[in-house]
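One protein chain is absent from this view; the other protein chains keep their places.
Let's turn to chain A:
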Amino acid sequence: MSAVPGQTVGPFFHLGLEYPGMNELVPPSHPRAVRLHGRVLDGNGDPVPDAVLEIWQADPQGHIVREPGSLRRDGWTFTGWGRAATDPDGHYQFATLEPGATEPGRAPFFAVTVFARGLLDRLFTRAYLPDDTDALATDPLLDAIAPDRRSTLIATREPNGLVFDVRLQGEGETVFLTYPRLRDAWA
């Protein structure tokens, strides 16, 4: 069957996609809450003020979460999914928990989807936690990426959390991902 093509999220996505608490997978006051944040930048290095990011992640024990409730958060249930729009500085932020390894020895990551006005189809990428250097060194994806681009997939740690910038184009362009059945749908 032929897959329906994508189209840009456009300039007015806030209307349809924003809702209260969308970027707070846990309340920021949660004792284990971390701030995952960064900027979305264009090919000139200028901020993209009308982008929207979604993260989808395992819980801290590495379990894949099957809980509904991302649209009406109850403050207690961790759903593993959130959405954040960028502000006029191109900055986004999430309050979340750090994902655990879904298998022993694997590097934990956030699966990230990027949409923006001007971007005709959504982009997929990963934001790895920076800490388990052994796991990162043996990660099959990172291993397959040119060394000078690997860092675009790894968040950096700061006192209250993690920084992950997305560069849509040009110097330091983020590595974006495709998958077999996505590619084949377009073959």
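Going forward, a contact is a pair of C-beta atoms (placed from the backbone, for glycine too) under 8 Å apart; a residue touches a chain by one contact, two chains touch by 3 or more; residues count from 1.
In this section, contacts and distances are computed from a predicted model.
Not shown: a single chain whose UniProt protein name, out of "ATP synthase gamma chain", "Protocatechuate 3,4-dioxygenase subunit beta", "Signal recognition particle protein" or "Peptide ABC superfamily ATP binding cassette transporter, ABC protein", is "Protocatechuate 3,4-dioxygenase subunit beta". Screening A:6, A:27 or A:75 against the full complex identifies A:6 as the residue touching the chain left out. In the full complex, the hidden chain is touched by chain A at residues 1-17, 42-44, 46, 48, 54, 56-58, 64-72, 79-81, 99, 102-103, 106, 111, 113, 115-124, 140-141, 144-145, 149, 168-170, 173-186.
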